[in-house]
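Below is a structure I'd like to ask you about.
The complex appears here minus one protein chain, its other protein chains still in place.
Moving on, here comes chain A:
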Amino acid sequence: MARHIVASTSEIPPGSNKVVDIAGRDIVVFHVNGEFFALLNRCPHEGAPLEKAACVARLTSPEPGVYERSRVGEMLRCPWHGWEFDMRNGQSWFDPKRVKVRSYPVAVERGDELQKGPYVAETFPVHVEDSYVIVEV
């Protein structure tokens, strides 16, 4: 796995996402509740772009008439047919064993730390005062 600096954290405000091309792959990075998640930008069903997915809550119901919302904003709802995926690991909500979206490890590191390491961005300007989102592919 190689590490790719894809954005500064301020480029992806909470609740938004950014699509990046890493090694020919269309990858979408989401920022939710202070965390970043990276997934292949393609629904495994008919190929819809997940960057347009709704970021919804997990809705569960222990019995008819009782509804509970949790993990607000962490579930992706495909923009076409509404298939739901867990942003954390790409698992589908309805058939986790068979259907998932490829997900990638994400790290956030400070610019000044990056500058010391072997992963200094060659094509990205690095500002020591900012933090950077790094996706491993």
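As a working rule, a contact is a pair of C-beta atoms (placed from the backbone, for glycine too) under 8 Å apart; a residue touches a chain by one contact, two chains touch by 3 or more; residues count from 1.
Basically, contacts and distances are computed from a predicted model.
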{"item": "UniProt protein name of the chain not shown, from \"Hydrolase\", \"NADPH-dependent 2,4-dienoyl-CoA reductase/sulfur reductase-like enzyme\", \"Elongation factor P\" or \"ABC-type transporter, integral membrane subunit\"", "value": "\"Hydrolase\""}
{"item": "Touching residue (missing chain; options A:3, A:71, A:88 or A:102)", "value": "A:102"}
{"item": "Residues of chain A (touch criterion as defined above) contacting the omitted chain", "value": "24-25, 40, 42, 44-49, 52-54, 79-82, 95, 98-102"}
